[in-house]
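Removed from the display is one protein chain of the complex; every other protein chain stays in position.
Lettered A, B and C in written order, each chain numbered from 1.
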Amino acid sequence: MLVVMKAQATPEEIKAVCEHIEGLGYRAHPLPGAQRTAIGITGNQGEVDRGNIEELAGVAEVIRVSKPYKLVSRDVKDEDTVIRFAGTDATIGGAKLAMIAGPCSIESREQAFTIAEQVAAAGAQFFRGGAYKPRTSPYAFQGLGEEALKIMAEVRERFGLRIVTEAIDHEALELVAEYADVIQIGARNMQNFSLLKAAGRKRKPVLLKRGLAATLEEFLMAAEYIMSEGNYEVILCERGVRTFADHTRNTLDLSIVPAVQRESHLPILVDPSHGTGKRNKVLPLARAAVAVGADGLIVEVHHQPDKALSDGMQSIVPEQFVQLMDECSQIATVLHRSVPRGIHVSESAAAVSAR
Amino acid sequence: MLVVMKAQATPEEIKAVCEHIEGLGYRAHPLPGAQRTAIGITGNQGEVDRGNIEELAGVAEVIRVSKPYKLVSRDVKDEDTVIRFAGTDATIGGAKLAMIAGPCSIESREQAFTIAEQVAAAGAQFFRGGAYKPRTSPYAFQGLGEEALKIMAEVRERFGLRIVTEAIDHEALELVAEYADVIQIGARNMQNFSLLKAAGRKRKPVLLKRGLAATLEEFLMAAEYIMSEGNYEVILCERGVRTFADHTRNTLDLSIVPAVQRESHLPILVDPSHGTGKRNKVLPLARAAVAVGADGLIVEVHHQPDKALSDGMQSIVPEQFVQLMDECSQIATVLHRSVPRGIHVSESAAAVSAR
Amino acid sequence: MLVVMKAQATPEEIKAVCEHIEGLGYRAHPLPGAQRTAIGITGNQGEVDRGNIEELAGVAEVIRVSKPYKLVSRDVKDEDTVIRFAGTDATIGGAKLAMIAGPCSIESREQAFTIAEQVAAAGAQFFRGGAYKPRTSPYAFQGLGEEALKIMAEVRERFGLRIVTEAIDHEALELVAEYADVIQIGARNMQNFSLLKAAGRKRKPVLLKRGLAATLEEFLMAAEYIMSEGNYEVILCERGVRTFADHTRNTLDLSIVPAVQRESHLPILVDPSHGTGKRNKVLPLARAAVAVGADGLIVEVHHQPDKALSDGMQSIVPEQFVQLMDECSQIATVLHRSVPRGIHVSESAAAVSAR
Partner (left out) sequence: MLVVMKAQATPEEIKAVCEHIEGLGYRAHPLPGAQRTAIGITGNQGEVDRGNIEELAGVAEVIRVSKPYKLVSRDVKDEDTVIRFAGTDATIGGAKLAMIAGPCSIESREQAFTIAEQVAAAGAQFFRGGAYKPRTSPYAFQGLGEEALKIMAEVRERFGLRIVTEAIDHEALELVAEYADVIQIGARNMQNFSLLKAAGRKRKPVLLKRGLAATLEEFLMAAEYIMSEGNYEVILCERGVRTFADHTRNTLDLSIVPAVQRESHLPILVDPSHGTGKRNKVLPLARAAVAVGADGLIVEVHHQPDKALSDGMQSIVPEQFVQLMDECSQIATVLHRSVPRGIHVSESAAAVSAR
């Protein structure tokens, strides 16, 4: 159920409607829009009696939402969600693409700083790096944990990059929410509903990766879990699905980008690194992701990929990232969007093409 | 790395070898077999120096395990794992099939008792019922929680059934481990490595369901996560994978049963309810699962499936479960195995066929 | 559209209705049932005017068929189709399972006779063998062609086995229809509609294998193509679909068996050889196929699988086929069905188990 407020409704009226809804035992989610505020109602098993609500001051109409997802839906909020980061001009969603880059795992302060310096120079506003790694084998490198989070906090200080890192469980979530700017929920946890709800109670944006076998509806419902707890800053991310095809590690499903944008106001990024699993396919698929209309990219970059403790096969080197930023920037222009410009971009790009 | 002890090695010698391994900073996993004990070594990133270990008293040989999974492997333990439940003759693994039945969700004491009585009468030794439900939608019924666990504890008292129920997160795990006899980890959590490790620190058997897009190797590695923490009582369960096919909710992959049995000593069950998602397909696929060699079944049974709060579409009625037990019992005989016999089975079965 | 004739309608009345339909420019398909004859009408793009037809002598009612498939549907013919072979007691469909066995490819007269003798002794009534092989590589062995067909005709003479072999194109179809008893259409040709229609104009039964990515509806529609040309003796065959799972060559989807049987009157077989691609999985999946309710099996048997020119990996040896027949026979009994008995079966089986 969705309460659409009148354009001229006052904050007090909105607050009163929310209190009325909560008083009925439901949960109210005020969602401000450009023209007017809508208030989503969740927590109802059956039908909410709309009669009284329609009579409250400031209410324009009460409408039923027939889709299984509500808060993620454009029915509830038509304008694109744009996530802002206080004190910076970094955004996720909107005309400017969000570019997130960094190593699969934080391996050392030196490694992190080396890579961060280069991706920042190339224009990335976000630094990614794993502190807690979900690994198929219990005997594989599991990440440096809080030590990695501290290193990334230093990276933020030094290079002005916002930090994106994965929380693999409730314990990690507490620390990630403390140190990072964006909490990542990995593909294998896309339906870890307990973790989704906990992330929904944090007040930091959540980057939610699509599960390996998730349908569009399941993907949006996972976002709905986070939003239903009151955290409306959710960023979706396509990272490839599992199919019979064996020429890439996963099959990157770029059609989910316009499909999400049709249904939902949430931004959607693409991860061409996990989506292909092969260094030589990252650039072409990154270009394609921007061309299809993605709101940004998350890319694995490592200065010594052959020595990386995880995912070296799919990490590109910093020089390739410069080229990626350059090409994506040009493609973004075609869609009337932009990619943040790095320093010395043209020189670096020239250097690369001269090789 | 695997240390194979001599057939006549004493408990003291085994203990001494374990202590030696732990002293080297690794973890030792003594795995008693019919003929001799093997000791798995985990926690080593690289090569363990085998020289000294081979010289210890009672050691027959030290061999490298080349597969990514170790403790789950038949290389480490050749005989089938049989899980026993103190004070009962219920087992999982071995010649006698384990039959687990009950509703998707525990809805009330009355509902649970009604169903439990009937599945017990039909021969089931285990009662399943959801207390914590992982639901695609945050607005769907999420289970009764601890209240459901208490009801199931009463069911155990009243009908002598062992209790199987799912732990969806760490918090639920604590309670499930307290009340239930078998801790279930659901398909969506198969790669929730944090939860797997926590379950590995409990001392109750863990029933691990295959993820919707999990390969055989990933499935076994998930079991390895549990075992690497010292809990060697893991039960695998095929419940259908996600494919393009749309005539069933999932595609039940029965070939995983002989594939698991070739690689691993762990028992493997089949869930024909989630595996098909359709009531009219549960019986045929249950028969097929027994015929392919599964070590048991887990089946959703509800006396009023059309009123069930979850999964009614795929729940069979108690009379169908009687027929299922009867047919599966006959097929088990062909494989020189047996299904536990209920009371009045022949009469009930006769009643069903007379309909 | 379907014309249901009265139970007492005469052959002349049925003929008159068919002629009336054909006179309207449609195609009439008389489908005799146990109680009454139904006449399917195809060839109509839009709505057929039912008015006049209902007035014809012997017509009980005219009903619309809403499903995309008509002639394959139980709406049109409720009783199971049983295909008979003149001069033999071999059948496909009905209570007695059809067992088809033989090598992937016919390699020589000696090879074919050696295998045929053994599978006949074990009870198979049908001999399979490839004369024309659809191979992924143009440089792989493509079959002996007509020479193989002649060898199989000799096999029929010598051992009384009915012959099943694949027609890969129109040219092969002419020869296969001449020499063989059952025309096989392979999985890769399931939507080779031109070949389906040509097979529909032959008057020999057609065994149609499910395509690697075919849905239930597409599978039934492919059968409809054959039937729409007037050949009503179609046998469906599940042989595994393509998924992400890599522990078998294909994923055998046994749930399609009850799904087909619910929708269609056509018999459905299972091919556990292609369905798994691994010799050690053929027996368990063959048992499962019988248990799920398949109307028979098609199995690759080779006396020297390691020297086979194709598919040796998935061929079982004759002794394993004896065991397969024995176990499947026992399981069939549970479903009140039977498997044909070979000569000396108990002795051979005893010999196998004594190994």
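Observations, loosely collected:
Definition applied: contacts are C-beta pairs under 8 Å (C-beta built on N, C-alpha and C of every residue); 3 or more make two chains touch, one makes a residue touch a chain.
These figures come from a predicted structure and were not determined experimentally.
Touch with the chain omitted from the figure is made, among A:131, A:289 or A:309, by A:289.
Only one residue from A:55, A:89 or A:246 touches the chain missing from this view: A:246.
The chain not shown here is touched by just one of A:63, A:82, A:153 or A:259, and that residue is A:259.
In the full complex, the hidden chain is touched by subunit B at residues 242-244.
Think of the hidden chain as still there; on subunit A it touches residues 213, 215-216, 241, 243-248, 251-259, 262, 275-276, 280-281, 284-285, 287-293, 327, 330-331, 333-335. Residues of subunit C that touch the chain left out of the display are 42-45, 68-70, 134-139, 141, 168-172, 188-189, 191-195, 197, 211-213, 217-218, 221, 224-225, 228, 241-242.
The rule we apply is simple: only the chains that are shown with their structure count from here on.
Least step count on the touch graph, subunit A to subunit C: 1. Subunit C has its Cα centroid 51 Å from the Cα centroid of subunit A. Spacing of subunit A relative to subunit B, judged by their CA centroids, is 36 angstrom. Contact of a single residue of subunit A with at least two other chains is seen at positions 242.
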